[in-house]
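For this view, one protein chain was removed and the others were kept in their places.
Order of writing sets the labels: A and B. Residues in every chain begin at 1.
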Amino acid sequence: MKKLSSKIYMYALFTFLYLPILVLIVFSFNASKSMARWTGFTFDWYIKLFQDEAIMSALLNTVIVAVAASVLSTILGTMAALGIHSMKKTSKSVIMGVTYIPVINPEIIMGVSLMLLFKFFVDSFGFRFGFVSLVLAHISFDVPYVIYNVLPKLRSMNPNLVEAAKDLGCNSKKAFFKVVIPEIMPGIFSGFLMALTYSIDDFVISYFTSGVKVQTLSIAIEAMTRKKINPEINALSAIIFVVISAILITKNILENRKLRRERAQFRAAQRKESAI
Amino acid sequence: MKTSKALAIPYIVWILIFTIIPLGLIVVFALTDSSGSFTLQNLFDMSTYMSVLFRSIFFAMIATIICLILAFPAAYIISRAKSFNQSSLIVLIMVPMWINFILRTYAWMKLLDPNGLINNFLGLFGIGPLNLINNAGAVILGMVYNYLPFMILPLYSVMVKIDQSVIEAAQDLGSSRLSLVRRVILPLSMPGISTGVIAVFVPSVSTFVISRMLGGGTNDLIGDIIESQFLGTSYNPHLGSAMALVLMVIVLFMMSLFNQFGNEEEGAMI
Partner (left out) sequence: MKNTIISLRNAVVEYDGVQILKSINLDIVDKQFVTLLGPSGCGKTTTLRIIGGFAEMASGELFFNGVKINNLPPHKREVNTVFQKYALFPHLNIYDNIAFGLRIKKLPEKEIAARVTEMLELVNMQGFEKRSINSLSGGQQQRIAIARALVNRPKVLLLDEPLGALDLKLRKEMQIELKRMQQDLEITFIYVTHDQEEALTMSDTVVVMKDGCIQQIGAPQDIYNEPINAFVADFIGESNIIDGIMRRDFLVEFAGKEFACVDKGFEPDELVDVVIRPEDIKVVPQYQGAIVGVVENCIFKGVHYEISVDSLGYKWIIHSTQSEEIGAIIGMNVTPMDIHIMHKSEA
């Protein structure tokens, strides 16, 4: 009884979460422009999507901005995490408090405040809105996620590891690159991925900081939704959905497999040990 | 290890320029007029938009409460599933989150349309067409749909740490299912609830995309007004900054209410 009601509840929840997306995907193959009546199957919208120059250049812009911003924020954030980790408690908590601001501050405030800053740059140094302002803005909201991913890895690292490396012949620099960096690599990597996805996904902050010349994908999509009907959007959603699902599901399966294998080996080892 | 502290210096410079100074600029703009002299006029002008402000807070609160009600059982069910199923279910919760939120909102725009799929479906039974879009309900629905995972994930991450034996002990001591929730699960989930409430309320209260797409100009929120002061027709960054300042105060108030300042671990979760 209890199990059944849980199941029904979860099915209802997932229907709510997925139905709108699935409708978009189904109608991306609809022959007519209608999003309500099925009139026949077509791939036309996908072809049109790839021929749409505005969309394609927006996609390219998004990739450029997201990759640049996430690479730079990964470097900046990893360095920051290493520095913060070795700080005393008070200075650490002050910096972590400020780091929290971009995470919790409403996006629109981040957006307009950065816009004011860049306007000031424009007025005083002849700065231009465009790629640079976008990348700077993206780094600002990306870096905290890198720090949040790297810092726990530093904290959970056995402090003896560095000593072990020195004990085995490393000087400080070698110990850092041979042990500390590989040890926090999963954190750096997931921080990078998070920064990348946030950058790709961002609309609000880009909207205020891009100026008129450079459009990102989110901004292009938003512009498209203002038109009455445009099934290219559906085709785009379908592609994004398939890519995202594939990445997340593969990642999940791989992680589970690794975890299971290690657990099985660990249990076998325990059994063997207690049998001695 | 002394040199490693210096590694944080570029970041400290960064947050000074790109976090602290921009927020300072908001304060400066809010308290000056276009000629740059000090004034409180912008804050007084806010009074015109009081109804919009209250509407924003009201909508965001409703959306947050609905999210909490929907997310609580879901997070609990996931946290009690087998560990393999747990990670799969969490991925399922996260997949929609990774899809561009304008696309997600657009999907609802099309579904709720007077000529949309839902009205077509209802039409089969002779109902409608109902007026589903461009009203308060549609805006709140958009908030719930977009931010529901922000409530489920922190709740789940707290609930998964509740030991099954604690729940069994409560049952052993005579808890009914209701009192189990009220006396054990709810208090133990409090940290997740506060994180989730903040994570849903803050983007809801400040949104302008959802209200524009699903409210159709009938239910403007404070976000719409701020947006129009900076990029829209009624360009006035001084008034816009005053509004942004008020919005920040509201957010800070909410956060102090839920005592979440500096809780970094949960933030990383989202």
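The rule is simple: a residue touches a chain if its C-beta (ideal position, glycine included) is under 8 Å from a C-beta of that chain, and two chains touch if they have at least 3 such contacts.
Because the structure is predicted, anything quoted here is derived from the model rather than measured.
Considering the intact complex, the chain excluded from display touches A. Shown as candidates are A:Gly40, A:Gly126 or A:Gly169; the residue that touches the absent chain is A:Gly169. Touch with the chain that is not drawn comes from one residue among A:Thr15, A:Thr39, A:Thr250 or A:Gln270, which is A:Gln270.
On the side of subunit A, touch with the chain left out of the figure occurs at residues 158, 160-161, 163-171, 174, 178-179, 182-183, 185, 261-262, 265-266, 269-270, 272-273, 276.
Simple rule for what comes next: only the chains that are shown with their structure count from here on.
Taking each chain's centre as the average of its CA atoms, subunit A and subunit B sit 18 Å apart.
Subunit A contributes residues 6, 9-10, 13-14, 16-21, 23-24, 27, 35-37, 76-77, 79-80, 82-87, 93, 95-110, 112-117, 119-120, 136-137, 139-140, 143-145, 147-149, 151-152, 197, 201, 203-204, 207-208, 217-218, 221-222, 225, 233, 236-237, 240-241, 244-245, 248-249, 252, 255-256 to its touches with subunit B in the complex. Every residue of subunit B that touches subunit A in the complex is listed here, in rising order: 1-2, 4-12, 14-15, 17-23, 25-26, 29, 70, 73-74, 77-78, 84, 87-89, 91-96, 98-111, 113, 115-117, 119-120, 145, 148-149, 198, 202-203, 205-209, 213, 223, 226-227, 230-231, 237, 240-241, 244, 247-248, 251, 255, 260-262, 264-265, 267-268.
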